[in-house]
Structure formats: C-alpha cells, structure tokens
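As structure tokens, the structure follows; a few thoughts come after it.
Yeah, one chain of the complex is gone here, protein chain that is, but the others are all in their spots.
And then chain A:
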Amino acid sequence: MKAQLLPHQRAKILPTVVLLVGALYCLVPVAWVIVASTKSGAELFSTFTFAPGTGLLDNLRDLFAYGDGQFVRWAANSALYAGAGSAASTLISTLAGYGMAKYEFRGRGVLFYAILAGVLVPGMTLAIPQYLIMSELNLVGGYWSVLLPSLISPFGIYLARVYALSSVPDATLEAARIDGASEYRILGSIGLPMMVPGMVTIFMLHFVGTWNNFLLPYIMLSDQSKFPITVGLYTLLSQGSSEPALYGIAIVGAAVSVVPLIALLLFLQRFWRLDLLSGGLKG
C-alpha cells in the first residue's frame, strides 16, 4: 500500500516545470550538434536547424578522412593526456594527501600552505611560465610538455588529504602498527584500499579537467598530430571562416567527441563522491 504523502511531498507544478526548463536548456545544444551532424554542407546553412539532414555518413567519412585520420589521433591523444595523466596524478595526489593527513613530519605546515596557494592560483595563469620551463628543457612540442605539468594537482592533493582525514581511522593504522606492519604495508593493505572512493572522485575531476584543457596544449604543441580534441576542433573552426567545409567537419567532430563523454558521465555518475568537495565528509 502506498504511504500517505505529506503535503510537501505531493507533486507541485512550478518546481517541476522550472527543473524541466533547466534540463531542456542544458540539452538543447547537445541535441543541436547531433542534428547538425546529420546535415550536408548545403543543408547546414539552408534548412531549419532542428530538421535532420541526409549527410551523416558523408560527414563521418569526411571527418575520419580529414588529414589522414587526424581526428582519431586527436581522440587518442586526448585519451592519453587525460587518462594516463589523471591515473598518475591521482596516485601522486593520494600518496601526498595520505602522508599529510596521517603523519606528522617537519615541513608539513609549509607544504599545506603551499598546496593551498596552488589551489588558489589557477593553472592557466601558469601556462606561460610552464611553457618557458618546458622550452628550457627542450620538451616543448612533445607529449611530455602536456603530460608533466598536469601530473601535479594541488586540488587533488587537497581532496586526498580531506578524504584521508575523514575516512582512514587512526585507530586502524595504530592497530596494524602494533601488529608489526611496516608503514608501507599499512599504506598498501589498509590506507589505499580505504581511499579508493576518494581516488575515483579525484581521478574523474582531474580527467574532466585535463580532457577540457585548452590553453596548455594550445601553447605547448605545434604539430597537429599531437593535438588533443579541443585544440584540433579549435583549429578546424578557426580555419573554417576561410574554408566553410571545415565548419561541417568541426560540427561532426564535436558531435562525435561529445557522445562518448556523455556516455562515460552517465555511467560513472554514481561513483562520484562529490560530497568530498562540499565538505560533507568532514567530521
């Protein structure tokens, strides 16, 4: 039998409508790009924008044929920068956050404030200085020039520390110590397993951040075959004003790159612990 609804639990029109309007607002551009990707070059500028076209297959062929399959390279590069970069960065952040939360050592206070300052100084303002360092190291233009700066994430370290403070009980570590386990053993068999939910969140935040990054790869790279998708699409778009056929490729490229991201987001959504961000974990 259905439980009696309290007055505030009954369906209300206005809140529902406001939420649905918000949802619509967020979905319209995605729907637009998917519809636009089905249009031929002529249809793009002539038919009503939400009327499906007939050129999807041609567009896809053009996209994957562009520059001898550049688009696939871009997608693979984005996956490399975001995937490998975030995996390594998450591990580094977790170790540091765990170390700072669970041990007292000289320099811990300084390190904490350095990390906090790192959170507050946006990475983008450092892109030019990082470029200068990379050019001193003769790494500009290579994969490492984009990967290395993204390995350090002050925000990731900060979150790992918060998570370790709230989710790894000192008593458990202490018990393991009394049993004679080494600090490394404790980390491997107690600390890290306990931190997995936090690590998943740190990984995903970093993944999205790196996947979305534009300025850093834009500054560091000049060889088109090393571009991530963001820089590649931008290049297509900026050339499109003189060569309109590239607009079509940019649109299909955007549609093709958006779909897997959305699928990934829908799939991974339930693993996020974003209460980590709002401080809900504290205490």
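In the analysis below, a residue touches a chain if its C-beta (ideal position, glycine included) is under 8 Å from a C-beta of that chain, and two chains touch if they have at least 3 such contacts; residues count from 1.
By definition in this document, contacts and distances are computed from a predicted model.
Trainee: What does the UniProt entry say the missing chain is called, choosing from "Acetolactate synthase small subunit", "NADH-quinone oxidoreductase subunit M", "Carbohydrate ABC transporter membrane protein 1 (CUT1 family)" or "Aspartate carbamoyltransferase"?
Mentor: Not shown, but named in UniProt as "Carbohydrate ABC transporter membrane protein 1 (CUT1 family)".
Trainee: Considering the complete complex, identify which of A:64, A:143 or A:234 is in touch with the unshown chain.
Mentor: A:234
Trainee: Among A:67, A:83 or A:118, which one is in touch with the chain left out?
Mentor: Answer from the full complex: A:118 touches the omitted chain.
Trainee: What chain A residues would touch the chain not displayed?
Mentor: Residues in contact with the chain left out: 6, 8-12, 15-16, 18-20, 22-30, 32-33, 36, 44-45, 48-50, 92-93, 95-96, 98-100, 102-105, 108-109, 111-112, 114-126, 128-133, 136, 148-149, 151-152, 154, 157-158, 162, 165, 170, 173-174, 177-178, 182-184, 187, 208, 211-212, 214-215, 219, 229-231, 233-234, 237-238, 240-241, 247, 250-251, 254, 257-258, 261-262, 264-266, 269, 272, 274-275, 277-280, 282.
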